[in-house]
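Only one protein chain is missing; all other protein chains are in place.
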Amino acid sequence: MSSYWGKNFKLTVFGESHSRGIGGVIDDLPAGIPVDMEGIERMLARRATGMSAITTARKEPDKPEILSGVFNGRTTGTPLAFVIYNSDRHSADYSNLAENARPGHADYSGFVRYGGFNDYRGGGHFSGRLTAPLVFAGGLATGFLESRGIYCAAHIKSITDIEDEGPDIESLTYEQAKAVKDKPFPTFSDERGKLMYDRALEAKNSLDSVGGVIECSIAGLPAGLGDPIFGAFESRLAELLFAVPAVKGVEFGAGFGITEMTGSAANDEFYMDGGRVRTKTNNNGGINGGITNGMPVVFRAAVKPTPSVSRPQSTVNFKTGTDTGLVIKGRHDACIVPRAVPVIESCAALCAMDFLLGGKKIND
Amino acid sequence: MSSYWGKNFKLTVFGESHSRGIGGVIDDLPAGIPVDMEGIERMLARRATGMSAITTARKEPDKPEILSGVFNGRTTGTPLAFVIYNSDRHSADYSNLAENARPGHADYSGFVRYGGFNDYRGGGHFSGRLTAPLVFAGGLATGFLESRGIYCAAHIKSITDIEDEGPDIESLTYEQAKAVKDKPFPTFSDERGKLMYDRALEAKNSLDSVGGVIECSIAGLPAGLGDPIFGAFESRLAELLFAVPAVKGVEFGAGFGITEMTGSAANDEFYMDGGRVRTKTNNNGGINGGITNGMPVVFRAAVKPTPSVSRPQSTVNFKTGTDTGLVIKGRHDACIVPRAVPVIESCAALCAMDFLLGGKKIND
Amino acid sequence: MSSYWGKNFKLTVFGESHSRGIGGVIDDLPAGIPVDMEGIERMLARRATGMSAITTARKEPDKPEILSGVFNGRTTGTPLAFVIYNSDRHSADYSNLAENARPGHADYSGFVRYGGFNDYRGGGHFSGRLTAPLVFAGGLATGFLESRGIYCAAHIKSITDIEDEGPDIESLTYEQAKAVKDKPFPTFSDERGKLMYDRALEAKNSLDSVGGVIECSIAGLPAGLGDPIFGAFESRLAELLFAVPAVKGVEFGAGFGITEMTGSAANDEFYMDGGRVRTKTNNNGGINGGITNGMPVVFRAAVKPTPSVSRPQSTVNFKTGTDTGLVIKGRHDACIVPRAVPVIESCAALCAMDFLLGGKKIND
Partner (left out) sequence: MSSYWGKNFKLTVFGESHSRGIGGVIDDLPAGIPVDMEGIERMLARRATGMSAITTARKEPDKPEILSGVFNGRTTGTPLAFVIYNSDRHSADYSNLAENARPGHADYSGFVRYGGFNDYRGGGHFSGRLTAPLVFAGGLATGFLESRGIYCAAHIKSITDIEDEGPDIESLTYEQAKAVKDKPFPTFSDERGKLMYDRALEAKNSLDSVGGVIECSIAGLPAGLGDPIFGAFESRLAELLFAVPAVKGVEFGAGFGITEMTGSAANDEFYMDGGRVRTKTNNNGGINGGITNGMPVVFRAAVKPTPSVSRPQSTVNFKTGTDTGLVIKGRHDACIVPRAVPVIESCAALCAMDFLLGGKKIND
């Protein structure tokens, strides 16, 4: 399938930026899972916009409505469908996208893929807005995980070449992780965050944009999650992460850096710690052979600078097949990274919950 | 599913290092596709071992046998099953893997995942040997693609901090790409390749190992391949790449480096080139919004140093829950990267063929 | 997956009788398919209720709203989501279903399956109302098929032991098939239809209900549709048909009757008819080896009498585990068969479109 992910937590996402609504269906959930709408809405609010000078001024309330699958505050076990209606639709802004390709956007590739039948308004199905259903699902998963002592800790690792400073992400307690989430600019170091923010503002003022790296740790996962070969934990999570618009790289543990280490340095030696198996280092990011080993799952995602920049750009009119120029008007983010943090967390939570729902596949 | 990948080129992989055989089933292939067994075996030979001082001495012929689905040299349209029998089985070498976890390997995580019922001999289902079925499938896909003017060009981008030098990978012609494939150490620069090889040999002599980065370009792909959201070209390819043991990072186009660029620099501006839409740069790696834009799809995979090093390591006995030490004996690779090149190419070919088989999904 | 069907026409259905709404998502449709909302609504109206003395008085407008995936009257190629809001909700009627099992209904089996968390109001996800999303999808498929000269002809074959009379269903022209669909009681013979109707009315008056058999032919299908083994045309269609509440039997061609024939009589001999391959008889219902042979696909579905009868019945309280009695109040159908006709047609249309979208899987 295409707009579908999951083996146990089965999520379909639908919608276009300017259709009646966006949303999703979650199929095959166990019955009886509490659905904390407040928690979900808090997570959606972190993804939403309008709070800062460097993000767009579009103000959608992103208020989800449950259509089915929840009864008395818990999942029924039958499909959970939800919708977020699109209320703030300025179709007029986007009419030229039907033929002039914004560089870095899917206008041209989408035109070819869909033979020109796609809804191009506001990017249509390619809009970053489609991450809202992902965050709805991620919010549901977050509640499920936290009730089991599993939580995601994420922060902005870097904006351009400015790096965050602070504690090792693996050592973050639940309270510390929560505290980072509450920041409008989620970095460990407020000072570094300020530098990053200023860099983004500077980009905005020069009609440009910046990107960055988001780092995330899933703490509290048991060992033994993951399936063989194509069902590796890394495979399933990377599949989700690359579904997020703007993500161009994903790495686990030491990631690309591990290629500069020797095997004896890269190997994470095991030791017993109060009856639990642990590793001294975590260069493998909590995963061996595609299966969790009980250490935190640590990964990073590279988020490219927002392609919607206000500078004049040269491009083509793909209907006429001629070179042309283009200036993108309207609202857009100079730096999408802060808003992407809850999206990346959602991917982590979905993947973790999916494997947990798979249960113990051992005969007894 | 777990040991399964694909929407149109549907591949199931089976086998353990010391079971009767390893192999796969490819389901739902169109009927009438030529099956070039010689080409497939050539590709398998590139993955096989015993040719060099830095790779293991295990000499499996890796001769595949077709069980079904091929008739008169072409696919029948019904499932194509193949097997590679395991002839060189030294079970005695591996008996201690049942309880002592080799660092960086899946012995412990696999033990937990499978409740101790997994076949631990030689790494079992986690063995790098399981990439052979992937390469069989990749070889089949390569023939299919090349008959349509699509080809994969891959090389070793780096071993530790030694980088290859040479032409831009996107500009490689089919003949140049072929020439690199024929090298036992596939780098553009033979001089750089020699430095890398020496580094690996040095690691071997100090009972250690090294890793590296493989870079690959898929040339000749049409625009319009990819599905929305979770079906992004990057998602589908990353899912495959992370299924390859030892891969810890995947990036497309400028990858992690794109986060240090401004949007106006990162954006790939479109222009008309003799009637075709092209981009001036390729920081997005030939993919916009998860869909190919007609430029080469460029990506890199980080391959960690082989965890099988001969130095003494500390670890745990996971059956008794006690700390212990371990020295890995027997044959293993000091540098798996050259053998991984055809595996990475196979992932690229499988993904490209999968999307091509999906066909034009436009109503007419 | 569970609430999901299709390989090419991928349909997820959601909703409960008394949730906010019911609906579905159709994924991976080709872009550019015309969406004839009037045709879809006409088909939904045939399934809807309130028109006759023998069906329930519940009057839902069943007006679907498109949430996404349609632009300028055609599919965009991205997920098509639709919802039918539940406006007529009398929750009070159903409160006792939470513990007293209506015989022939899913109250008890659903309670066990979902651990008591299911939405029991009005049957919840088990409600016959959930066939409306199926008919929406069937209506869309019907438009697609008819534009290609493929159409479904269905009629009520029998109610209890009263059989319809009339032309061979395979010989029905498109106009004749349309004419039958327009009847509130879709039989070939109006006289026989009247007898059936009276039988149903009689059952209603004695606080009882009746069932029947629906026969359907898919005319105009090309040869060559169907996949091997588990992908047989019969398998895929039967899977759909048995998803319709109340269907307890499915047969193709001569069906169960074929077991009383000899092989030489049952075999459908081939002959050339003006350049086309045809068979003299159609005991195999247009399918050989799971693949269409170009003759009409003919099948029948057995629809049990509505289990909601007004007579006192004995049953159990499954929460207390005690025997008890029960009288079902409220509105219900004495004979669901006429309303089931468009549902069965929808199954046929979905299956046919699914295989057609699969396209020619032959290499060229």
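Things to note:
Going in written order, the chains are labelled A, B and C, and every chain counts its residues from 1.
Here is the rule we use: a contact is a pair of C-beta atoms (placed from the backbone, for glycine too) under 8 Å apart; a residue touches a chain by one contact, two chains touch by 3 or more.
All values derive from a computational prediction rather than experimental measurement.
The chain not shown here is in contact, across the full complex, with A, B, C. Note on the undisplayed chain: of the listed residues B:23, B:122, B:253 or B:307, the one touching it is B:23. Residue-wise, the contact with the chain that is not shown comes from C:252, picked out of C:9, C:71, C:151 or C:252. By the touch criterion stated above, the residues of subunit C touching the omitted chain are 1-5, 7, 13, 101, 103-110, 112-115, 117, 125-126, 130, 158-161, 203, 207-213, 222-232, 234-236, 238-243, 245, 247-256, 258-264, 266-272, 275, 277, 279, 283-285, 287-294, 300, 302-309, 311, 313-316, 318, 321-323, 360-363. Panel shows subunit A; residues 28-33, 74-75, 77-79, 227-228, 359, 361-364 of it touch the chain omitted from the view.
Where subunit B meets the chain that is not shown, the touching residues are 1-4, 10, 12-16, 19-23, 25, 27-28, 31-32, 65-72, 74-81, 83, 113-115, 117-119, 124-125.
The working rule: only the chains that are shown with their structure count from here on.
Each chain's centre was taken as the mean of its CA atoms, and the one lying most distant from subunit B is C. If you average the CA atoms of subunit B and of subunit C, the two centres end up 46 Å from each other. Taking the mean of the C-alpha atoms as each chain's centre, subunit A and subunit B sit 26 Å apart.
Look at where the CA atoms of subunit A average out and do the same for subunit C: the two points lie 40 Å apart. Contacts with at least two other chains are made by residues 1-4, 13, 113-115, 117, 125 of subunit A.
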